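Apart from one protein chain that is not included, each protein chain of the complex appears where it belongs.
Think of it as A and B in the order they're written, each chain with its own count starting at 1.
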Amino acid sequence: GYGRTGVIYYENDTNENESQIVSRLRMNLDASTSTDQGVEFGGRFRLQWDQGSNTRGDRASTNAGKLYVTSNGLTVEVGNVDTAFDSNGLLYATELGAFDRSVGFSDRTGSFFSYKSDAYADVDRVGVRVLYEIDNLTVQGSYVDPDQSGLNEVAFGTKEEYGLSVDYTWNDRLELSAAYVTDGAGIEDNDVFFVGARYAVMDNARIGLNYVDASNDSAADDGNTIALYGDYALADGLTQIEAYIANNDADWNETDNAFGVGVNYDLGGARLGASLQRDYNENVTADMGVRFDF
Amino acid sequence: GYGRTGVIYYENDTNENESQIVSRLRMNLDASTSTDQGVEFGGRFRLQWDQGSNTRGDRASTNAGKLYVTSNGLTVEVGNVDTAFDSNGLLYATELGAFDRSVGFSDRTGSFFSYKSDAYADVDRVGVRVLYEIDNLTVQGSYVDPDQSGLNEVAFGTKEEYGLSVDYTWNDRLELSAAYVTDGAGIEDNDVFFVGARYAVMDNARIGLNYVDASNDSAADDGNTIALYGDYALADGLTQIEAYIANNDADWNETDNAFGVGVNYDLGGARLGASLQRDYNENVTADMGVRFDF
Partner (left out) sequence: GYGRTGVIYYENDTNENESQIVSRLRMNLDASTSTDQGVEFGGRFRLQWDQGSNTRGDRASTNAGKLYVTSNGLTVEVGNVDTAFDSNGLLYATELGAFDRSVGFSDRTGSFFSYKSDAYADVDRVGVRVLYEIDNLTVQGSYVDPDQSGLNEVAFGTKEEYGLSVDYTWNDRLELSAAYVTDGAGIEDNDVFFVGARYAVMDNARIGLNYVDASNDSAADDGNTIALYGDYALADGLTQIEAYIANNDADWNETDNAFGVGVNYDLGGARLGASLQRDYNENVTADMGVRFDF
């Protein structure tokens, strides 16, 4: 798990304070066993607290369990699974700073299921994920049924979600990723398509291009978004500069362009980070904080 | 703790899907310390998630704590204790497959308190258990007061439950067990009596006979049940065949006979299992899955 804390500023017109201390503490509880043939079986719970969250702000939430079996690069998960779309290698590559935020891209990737850190909305939700990793290739597919009992099929958000994701690295320099999800988050016709590429132009500099089509005329329509992004490591080997510029075509935008710059400084076990971004409502947001993994 | 997952089929006349993926993830959180004299003090919490459960299906439940002290074979537990009746050595011996299910016997053993994996119904519930183990003999007694405050004594299910259990193994081949509980689950006049025996007729085959009298004219009357059961290990030493046939005399039964066959295959650290059973409503149920302990 990890912990992070710091201050986030978010320009807004309400009475809410624009600058707030925001912290997260996440602990993964893992247990596993191996058979004589080298097949590994295991399970995971998570305890997570997020400052200000309605569902995990007053205390650490517990969540539904994930069970998995893995052998020779093939992993099958059942329960509260990491979904294929959410696990894509480049989907979150535009994120900046210690809080890993990207208001220009991550906030417009549409709706889809992911590993849930707090309680399910429905005790009958079930998921399955198959993941295959070989050399430089990762292929995965996932399935989430929001209610396998069959008793709630008429309600909103109860379609079965199917997702697929492929990641490939060529020659250690070029990363190529694509992902697709149908009826994302159980919402009918909410199909989202993502494709991305990132290239290491120098040993200490990478540049990437991401595209996501979440313009599906469903209740979760987020428009089409394209982002150009990159990062550059300074000569000290500890400081990394990051930036992105993104364009989204949704009708309700104040502006179709968003951008951000960020920096991370490696403390060797923890990192300090900051970012400055502007979103599609033309609101400015900034953050500064520290993150440590354990 | 352990994890298990697989598919359970249960014949039914409702709109509910008859085949569902059913998983459980259980993690016990144990902590203990020993005094200079070798007395061990400890405590346990449990995190458990059960697919589809109303109380622990949407997330891992936490539960009330158990505290214990143990020395020289004598153990005293306080709090959310393992009760004597529920801890009997043969009470669950008819169970089959990876899910350890027995619709013909375990479902008709009446109501009684047990170690609770999720929240108490009453914050004033308290339990005490005394367990003594010596050589081939295990004797235990337990007491559960559903509300020690004395403020809710008029409500349903607030009698104090007393339980007793004895297990004895003779010559490593014959197991004898008996257990008794009065006012089980705090329900007045809900007295349940169990007796069972199992004999190893060969090194790789055992046969047993269980009898439980839960016909107590209380709100938890389950009738009398007798079950003949056995298991047989194949020559590979990994595959175990199990079966039972049971008779229950409750008035509301569609049939008075239930039966089941099961198989478990040892993966060395995990086990694959399946069972096929018919219950007293003449409904067929089947399951197939995997269980791993850690």
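Just so we're on the same page, contacts are C-beta pairs under 8 Å (C-beta built on N, C-alpha and C of every residue); 3 or more make two chains touch, one makes a residue touch a chain.
Just so we're clear, the structure is a prediction, and the values are computed from it rather than from any experiment.
S.K.: Could you tell which one of B:62, B:169 or B:224 touches the chain left off the display?
M.R.: Touching the chain that is not displayed is residue B:62.
S.K.: Given the contact definition stated above, which residue among B:7, B:78 or B:250 touches the chain not shown here?
M.R.: B:78
S.K.: Looking beyond the chains shown, say which of A:36, A:153 or A:293 touches the absent one.
M.R.: Missing-chain contact among the listed residues: A:293.
S.K.: Specify the residue from the set B:22, B:126, B:214 or B:270 that touches the hidden chain.
M.R.: B:126
S.K.: Just the residue numbers, please: which parts of subunit B touch the chain that's not shown?
M.R.: Its contact residues with the unshown chain are 29, 31-37, 39, 41-45, 61-67, 69, 78-79, 118-124, 126, 128, 148-151.
S.K.: Write the list of subunit A residues that the hidden chain touches.
M.R.: Touch set of subunit A with respect to the missing chain: 1, 3-5, 15-17, 20-21, 23-25, 27, 47, 49, 51-54, 57-62, 267-270, 290, 292-294.
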